[in-house]
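Note that one protein chain of the assembly has been removed; the remaining protein chains are unaltered in position.
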Amino acid sequence: MTEGLPDDLEAVIGLEIHVQLSTETKMFCGCSLSFGDPPNTHTCPVCLAHPGVLPVPNRRAIEYAIQIALALGCEVAPRSIFHRKNYFYPDNPKAYQISQYDVPLASAGELANVRIHRAHLEEDAAKMVHIGESGRIQGSSGSLVDFNRAGTPLVEIVTEPDIRSASEAREWGQLLRETVRQLGVSDVNMEEGSLRCDANVSIRPRGSSELGTKTELKNMNSFRFLEKGITAELDRQAGLVASGERVVQETLHFDPGTGALHPLRSKEEAHDYRYLPEPDLVPLAPDSAMLEEARKSLPELPEAKAKRYRDELGIPEAPAELLSVRAELAGFLEAMLAAEPDLEPRVAANWLTGEFAAELRRKGDPDLSEVPVEAAALASLASMAQAKKISHGTAKDLLTRMVDDGIDPVAVVTEEDLGQLSDSSELEAIVEKVVEENPGPAEEVQAGNEKAIGALVGAVMKETGGRADGGEVNRILRQALGLG
Amino acid sequence: MIDRDQVVHVARLARLELGEDEVGALAEELSSILDHVDRLLAVDTDGVEPTTHVVPLENVLRDDVPGEELTPEQALAPAPSVEDGAFLVPSPKTEG
Partner (left out) sequence: MAGEPLGMLSACATGEAIGSGELDGAECLAFWAERAGDETLNAYLWTGPDDGGQRIAGAPVAVKDIFCTEGLPTTAGSRILDGYAPPFDATAVTRLRAAGLPVLGKTNMDEFAMGSSNENSAYGPVLNPWDRTRVPGGSSGGSAAAVAAGAAPWALGTDTGGSIRQPAALCGIVGLKPTYGAVSRFGMIAFASSLDQCGTFGHSVADAAELLSVVEGLDPRDSTSTGIPGGLSRPTASDLEGITVGVPRNFLEVGVEQGVADRFAEALKTVERLGGTIRDIELPHAELGISAYYVIAPAEASTNLSRYDGVRYGLRVPADDLVEMYERTRGEGFGPEVKRRIMLGTYALSSGYYDQYYGTAQKVRTLIVRDFEAAFSEVDLIATPTTPGVAFELGAKTSDPWSMYLNDLFTVPMSLAGIPAISIPAGLAAPPEGGPQLPVGLQLAAPAFAEQALIESAHALEAAIGFDERPEGGGDS
């Protein structure tokens, strides 16, 4: 089901993602990478394109790019070369960007059923700020250029047009981001621009295999905006088709504030990048040692992890997916299972992604390292709950105290005698007492208002100090009230 | 043959302002040079690999180690126009 598209139309979406690599230095010179430093504090003759300077590629950037390629299941080209992509703009100091063209570093990959067309290495542009009206180009009296970012290593990832809805684009983008994040090769921070996403969007009659005219949506700075932008563009294209108009190929800028799509002013001439092999660089031929090294450094990546959690550990789909994209929580899960061999993965995962995650949110989502809860302690808690040694309510209370004060749940259960009422005769006596003391609700229940049983359950729980199992209380209450 | 329109188009790509007389002269000169260059088209180059590099090197890389940087003052010193620690350029009326 796609967003508002008529049933006879289908969305065809491809993504182009630029990932800034988190190396120490730039792609082709020794300047440090920086974010937010004062303008032009990280430059040298090379990244300012002074006369006579030459690029030398950063070995680590290439290693990182190979890791990304392998993580996306790509084939790494045995020999690839750099090209010059020529265009004049003040953010492009050489007036050519060193990129890859006909033989990219990587191609033919796949992530979560979306094929990767190619992934290649290139360098980032400088940052431009337009003086005057709200930073927009039109009406400004000039532009300021800051070369700190110029030459930052980038990997550009281009998918095939395999995505069929805006929400799928968002979800897939998030999976890609997590995959790259877990490689540790990029900060993947969209607001800071270390991950940038463009979308190619078209529509076609459902069932057709032809590609319609696509438009390009530029530089959305979150996946939420990506989804909104694509939704808006699909609506616009469907509207054009419905009124008998044609979609024209153009580049659009999405304004998340208004939800509007603005065409970027078309250039006076079509782009003619005049690619040529970069004569200042020699070919890149990753040898088996480089590939082996990259392969060894790959962690288990989200897609594989989610599959293993589902298939091997029996964890339901939703928590499995969540854990796969939150590496820290997944690490916690593995440690919990190691600490308590009898703890069912399904139970551990539910505690982790349910109550524990809710507690973390309450605390403002701190790093796990800042939370005084060890995996082993959470595992003990989950085990006690799984074995019904404590009630769910008790377990939740204990978890709050663990997160706040770092208490040891096992010790506290003993000290405070919080063990679940396992003796059902004791529970039956309490139920009898509660029913007697609350004739009103009891009658209501018997008169058919089953919801009224809640008040009685509450009273029983209060009487037991929360040590009773909710399900068990319910069962005995219904028995006592003759509801069978 | 390369005509005046092509000269104007190529000059635009190359961001070169040309006078009227230059356009005419270049159309002639470039056409004449290309006549000579066109001899290449008669060569049988089937199956011949292009030569991009004459040095048979591969994987010449540098370690990811910071090198010497310019101070902002040094970086900006040769610039024709500067503002707020940045290079100042006229506004683009069109996107690059």
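A and B label the chains in the order they appear, each numbered from 1.
In the analysis below, a residue touches a chain if its C-beta (ideal position, glycine included) is under 8 Å from a C-beta of that chain, and two chains touch if they have at least 3 such contacts.
Not measured: the values here are computed from a predicted model.
Student: Just to confirm, in the complete assembly, which displayed chains does the hidden chain contact?
Tutor: Looking at the entire complex, the absent chain's contacts are A, B.
Student: Decide which residue listed in A:Pro51, A:Gly244, A:Gly257 or A:Gly364 touches the omitted chain of the complex.
Tutor: Only one listed residue reaches the unshown chain, and that is A:Pro51.
Student: Footprint of the hidden chain on subunit A, which residues?
Tutor: 45, 48-57, 84, 86, 88, 90, 93-96, 143, 145, 272, 274-276, 279-282
Student: Can you list, in ascending order, the subunit B residues touching the missing chain?
Tutor: 2, 6-7, 10-11, 13-18, 22, 26, 29-30, 32-34, 36-41, 43, 45, 48-55, 57, 60, 62, 70, 74, 77-81, 87, 89-94
In this text, only the chains that are shown with their structure count from here on.
Student: For subunit A and subunit B, let me know how many angstrom lie between their CA-based centres, rounded off.
Tutor: 41
Student: Can you tell me which positions in subunit A touch subunit B when the two form their complex?
Tutor: Of all residues in subunit A, those touching subunit B are 23-25, 29-32, 38-45, 48, 56-62, 79, 81, 87-92, 129-132, 137, 140-147, 264-265, 267-269, 272, 274, 277, 279, 281-287.
Student: Can you check the complex and tell me which residues of subunit B touch subunit A?
Tutor: Listed in rising order, the residues of subunit B that touch subunit A are 9, 12-13, 15, 52-53, 55, 57-70, 72, 75-76, 83-96.
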